[in-house]
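Here the complex is missing one protein chain, while the rest keep their positions.
We call the chains A, B and C, going by the order they appear; numbering starts again at 1 in every chain.
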Amino acid sequence: MIRSETKLRVRYGETDQMGYAYYGVYAQYYEVGRVEALRLLGFSYKEIEARGILMPVVDYSISYKKPAFYDDEITVVTYIREMPKGVKLPFEYECFNLNGELLNSGKVVLVYINKSTNKVTAIPSWLEDALKPFFSPK
Amino acid sequence: MIRSETKLRVRYGETDQMGYAYYGVYAQYYEVGRVEALRLLGFSYKEIEARGILMPVVDYSISYKKPAFYDDEITVVTYIREMPKGVKLPFEYECFNLNGELLNSGKVVLVYINKSTNKVTAIPSWLEDALKPFFSPK
Amino acid sequence: MIRSETKLRVRYGETDQMGYAYYGVYAQYYEVGRVEALRLLGFSYKEIEARGILMPVVDYSISYKKPAFYDDEITVVTYIREMPKGVKLPFEYECFNLNGELLNSGKVVLVYINKSTNKVTAIPSWLEDALKPFFSPK
Partner (left out) sequence: MIRSETKLRVRYGETDQMGYAYYGVYAQYYEVGRVEALRLLGFSYKEIEARGILMPVVDYSISYKKPAFYDDEITVVTYIREMPKGVKLPFEYECFNLNGELLNSGKVVLVYINKSTNKVTAIPSWLEDALKPFFSPK
């Protein structure tokens, strides 16, 4: 399993007039979470794009339990729970506030796009190789 | 059934370096869509809040089929498919580009919060009354 | 002079916990305004980029007089007041609410970047030709 934690602070511009962190802002928080999870593999998402692979989102779902408020420090926990198969890379998420309360949980599925053909492609071997050690049987 | 159509144009600031409308921007597009759907009932979301009801999102899911690009005109089709029951108000969505291609489809579920108690509440009678005619048996 | 009017409605996600349209959102509103102003010339900003010219912002200033609120309809008035000279294209702005109150005024200066060299360049002749008729002496 891959598990990473990222801390983010809710910006004023991310709140709405309810005083909540806007429901749409978690797409960015989750994106920051998965970028940090990928960094554990030894390369950044920036390098992945530089190697000719784009990874757009094909599915995104989120369940909101509690709101976050301005200036709250949020912990985004990002998981890749299983060795990804086929053309999809699924991430799972949980966001917590400083009291340890679960704010929301969600899932984001990416696909691999070959930048030169603009088509969905199998997982690149270098990405597969980097992922494998995290899911090896002990 | 309630069905409304809203047109939006992808702003430059809504694109990302893939050249796509960022996956997170549809939370705003869907929000604009449901505001326009509610306007068909005879009042704005602004008035709903003024009457003491907040309607935060508790569930949001979206499946992306095709990207939208800068300056594309997007049609957001918003549905309330059934007379809502209990404390939840579910909206369904489809986004199309000018070629009529389905870009994404999704679902957003709101709850009613009583602003003074800050607790989930049943649907206000004035909202229920406004909704009913759209779901009456013919 | 070039003068264009664009109407925008303040989205929920654009408000902050003061209940104002967030001060940062006007960068997007102004961008939408200048895209519409350029459309008066007979081409979109999208086509300008397709012709190999990027136009990033080098200066941006805004003075806020009154806030805009959720669901307010805002009129963005965009001006190119003089035939642009040299490598810069300056836009001026005024935003009004439905009561005709001035919300803010500002200025944005763009430069022309040659996409292939990534360097600042003189105004392309086709853009100069499209602009000239708006500033011809009568």
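Methods note: contacts are C-beta pairs under 8 Å (C-beta built on N, C-alpha and C of every residue); 3 or more make two chains touch, one makes a residue touch a chain.
Because the structure is a prediction, the values reported are computed rather than measured.
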{"item": "Full-complex contact with the absent chain, from A:Gln28, A:Ser61 or A:Asn114", "value": "A:Gln28"}
{"item": "Contact with the hidden chain (one of C:Leu41, C:Val57 or C:Val77)", "value": "C:Val57"}
{"item": "Missing-partner contacts on chain C, residue numbers", "value": "17-18, 20, 22-25, 27-28, 31, 49, 54, 56-64, 67"}
{"item": "Absent-chain interface as seen on chain A, which is shown", "value": "9, 11-14, 27-28, 31-32, 35, 44-46, 70-71"}
{"item": "Those residues of chain B which, in the complete complex, touch the missing chain", "value": "12-13, 15-19, 22, 24-25, 70"}
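We adopt the following convention: only the chains that are shown with their structure count from here on.
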{"item": "Chain B and chain C: spacing of chain centres that average the CA atoms, whole Å", "value": "29"}
{"item": "Mean-CA-position distance for chain C and chain A (Å)", "value": "34"}
{"item": "Rounded Å distance between chain A and chain B, as computed from the means of their C-alpha atoms", "value": "24"}
{"item": "Chain C, residues touching no fewer than two other chains", "value": "12-13, 70"}
